[in-house]
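Omission of a single protein chain aside, the complex is shown with its protein chains in their original locations.
The letters A and B name the chains in turn, as written, and every chain counts its residues from 1.
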Amino acid sequence: MSRFNIPGFIKLFSVTFLFLMVSFITIGTLTGFCTEQEISTLEAVEVKDDTDEGPVEITLSEVNNAREVSRIRVYGLIALWAIIVLCVYLVNLQRKDDERLYQDGYYSKDDE
Amino acid sequence: MINVIDEISQRIGLGSILSLARKKMVPQHRHTIWYYMGGMLLFLLLIQLVTGPLLLFFYKPSADAAYQSVKEIMVNVPYGWLIRSVHHWSSNIMIVVVFVHFFSTLIVKAYRKPREITWLTGMLMLLLVLFLGYSGYVLPFDERAFFALNVGTEIPGAIPVVGEYAMEFLRGGATVGAHTLNRFFAMHVGILPLALLIVIGVHVLLVQLHGMSVPVSVEKEMEKKKKKIPYKPMFPHLLWHDVVNCLILLGVVVTLAVLMPSGLDPDIDFLKPAPDGVKPDWFFLWVYQILKWIPTYVMGIEGEIFGIVVLSMAAGFIAFVPFVDWKSQKNELSPIFTFIGVISLIVFVVCTVIGYL
Partner (left out) sequence: MKLKESLLSRRWFLTGLIGGALTALTVYVANPVVRFLFHKKKLPLPKAVKIAIADIDKMLPNSVSYFRYGYIPAVLLKTAEGDLRIFSAKCTHLDCNVQYKPKSKKFYCACHDGYFNDLGVNIQGPPPRPLPEFDMKIEGEQLIVSFDEKKENNHV
């Protein structure tokens, strides 16, 4: 088996493969997507009802209405603060526990 | 039981980072509170990096469609008003905290050796954050944004020699128009955030490298008392402090966003004169007020140019203060520079308040 220059073959195949891939992709791109298809089109006019409004322009007053502080928004805010206060309380409990452990020398044992 | 962190750290080599993290100690003294500002800034940036791309899904960056798209976000998209308001308020609070961080570092002289480069990167980030704020509020392209663009891009035009090029670069042409919006959009959404993230990376790395600086006054005091400065480990003690700060910050930002949602000015009218009381956004009020006080001509030079040159020189002095403050370099008390720092803070606050009223 040592008669066959295996690294050499691998190099040859890989170079050939790369060349073929590059040429297929390049030639494919140049020719494949460039077909000019001529199609015949018809003009279609949309039938519009009197009730149809078309694209509605949003007015500034609508924007100001969207900014109004409604009751449900305040409730949502209070709910958020409730969860935050709960999290802060629990984290403070954890922190006090950790500080006590640190004073007891627990954390210095962790150093490997 | 599988310890998830152990499993992950075996695969991505977290071991060394975690052991370094366990060794990180933070000094505890009367100025410790200023240490938390950096973490708060990172959290606020995280909020921006989440709400920003969300808004990007709906915002149309062309001059004809921008205003309408912002109205769409406010009215038609569910919680659009909330995401936009959170983005706006979070940016305001970020600028407040940036100034607090800046002034606190200036006054306690955390910039002294070996932290000069940390200071310089910090100054760079201050500019980036201010410019992010400015480029952000022009994006709705309403009346206020239009005036902000006109005036804001005119001011660099007053800089001698490079002014005209700077103005044309910012405007994307000689006048403010659709191309200006494109530029500011590219800056706000792509270029500035990328630059900011890179500089943050350098800044945070340097802070971890050098550790937290202790003010000279505290060092001297502890030396006199022959005591050692107490240290606490970062993980997990002070991490919990950071978590609590961030949670409260989240609450504050959302409260402001819900109780005072962002508004929109009327659409641009090229012919309309500037409305009464038109002012830049609050973080530029100090510049606006100082420029207002300068007379039209000073020593034969146009007042505006004089003002900008003087302000730039002052900013340059502050930016390079670590190299000028010779006493701090030797780790000695430096009352002159404390005085300069406090005066700058007072000038900033007073000018901002007067500019507002």
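Keep in mind that, in the parts below, a contact is a pair of C-beta atoms (placed from the backbone, for glycine too) under 8 Å apart; a residue touches a chain by one contact, two chains touch by 3 or more.
In this text the structure is predicted, and so the values were computed from the model without any measurement.
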{"item": "Contacts of the hidden chain among displayed chains", "value": "A, B"}
{"item": "Residue among A:Ile6, A:Leu30 or A:Val45 that touches the chain left out of view", "value": "A:Val45"}
{"item": "Contact set of chain B toward the excluded chain (per top definition)", "value": "50, 54, 57, 77-80, 82-83, 247, 250"}
{"item": "Interface with the undisplayed chain - residues on chain A", "value": "37, 39-49, 52, 79-80, 83-84, 86-87, 90-91, 93-94, 97"}
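One rule holds in what follows: only the chains that are shown with their structure count from here on.
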{"item": "Chain A to chain B touching residues, read off their complex", "value": "57-58, 60, 62-67, 69, 73-74, 76-77, 80-81, 84, 87-88, 91-92, 94-95, 98-99, 102, 107, 110-112"}
{"item": "Contact set on chain B toward chain A in their complex", "value": "19, 22-23, 68, 71-72, 74-76, 80-81, 232-233, 236-237, 240-241, 243-244, 247-248, 250-251, 254-255, 258-259, 261-264, 266"}
